[in-house]
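All protein chains but one are shown at their positions in the complex.
Showing chain A:
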Amino acid sequence: MSMPNTIAEPIESKLDFEHYKRKERIKSWAKGMLFLLPSIILFTVFLFYPLVRTIYLSFFLTNAAGETTVFVGWENFARMFNSPIFMQSMKSTFLFVLYTVPLTIIISLFLALLANEKLRGIGIFRTIYSSTMGISVAAASVFWLYLFHPSIGFLNMIVTGLGFERIGWLTDPTWALIAVAITTIWMNLGFTFLILLGGLQSIDGYLYESADIDGAGYFYKLKNITIPMLSPTLFFVVTVTIINAFQTFGQIDILTQGGPQNTTNLIVYSIYREAFVNYQFGSASAQAVVLFIIILIMTIIQFKLGERKVHYQ
């Protein structure tokens, strides 16, 4: 009698043990979900549902109220890629990204390097450089609208003062996109500057001291310490700036409304016009889906490239 008991007991207790562990796992999973619930609900209502709905809409024609009428399959997409206006809009968008992203990064990196020096009153400059972060798109656009004004605008006063012809900043097709790009760069500087300055300040000062003793010059240190150590921050800033550039809307709406000759009709503005001016919710949705895919691909490419170059601590 006693023999089988002694063998059976350890097995039984082992089974209990497994059961207990499983129960713990379920409990901790439930707890985790509980913590995630608020953001799951918010994301579902404001992100996942609209995303799914947009994809759904992109396969239909709609009436003016946005209700689906006819299922057209890929026709919205096909028509879109054959439309010269949409292709122009794509071209403008990519040009716009090309104008704004590198310049924003370079200028704000330069400002951040300046503001990272230990000088008297440097706090004032840091405040000034980051101040555009606190200005809304609308306010900044109106402000630039006056600067760009053909006759009383400050920019044209400089241009004529230097003896050049007046420039129709917002009305000349060759200048309009550049004007919007300048506005956008100026608006993005504050945020980018602040993030880069934060990145610079988190670099260990000992590294520079050690380099000083080794006799490294300023640019040698910049190239071999600052930039590599800043690479995760730079990577983040590049990603965010690119996404922002693709989604530019406010300044277009106020400065040019997509004109002249559709040169500033960037993709988000084009989506807006298609949906709320032309009431073509189906094709607007199709454009939105394309934008989503473009940004997704760009970000994936960046992460793939970035992984090799970026150094994380």
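Note that in this section a contact is a pair of C-beta atoms (placed from the backbone, for glycine too) under 8 Å apart; a residue touches a chain by one contact, two chains touch by 3 or more; residues count from 1.
One rule holds for everything that comes next: contacts and distances are computed from a predicted model.
Novice: For the chain omitted from this view, which of "Sugar phosphate isomerase", "Histidine kinase/HSP90-like ATPase domain-containing protein", "Small basic protein" or "ABC transporter ATP-binding protein" is its UniProt protein name?
Specialist: The UniProt record for the chain left out of view names it "ABC transporter ATP-binding protein".
Novice: So one chain is hidden, and I want to know which residue out of A:L200, A:A216, A:V240 or A:I294 touches that hidden chain in the complete assembly.
Specialist: A:A216
Novice: Which chain A residues touch the hidden chain?
Specialist: Per the touch rule, chain A residues meeting the hidden chain are 204, 206-207, 209-217, 220, 224-225, 228-229, 231, 311, 313.
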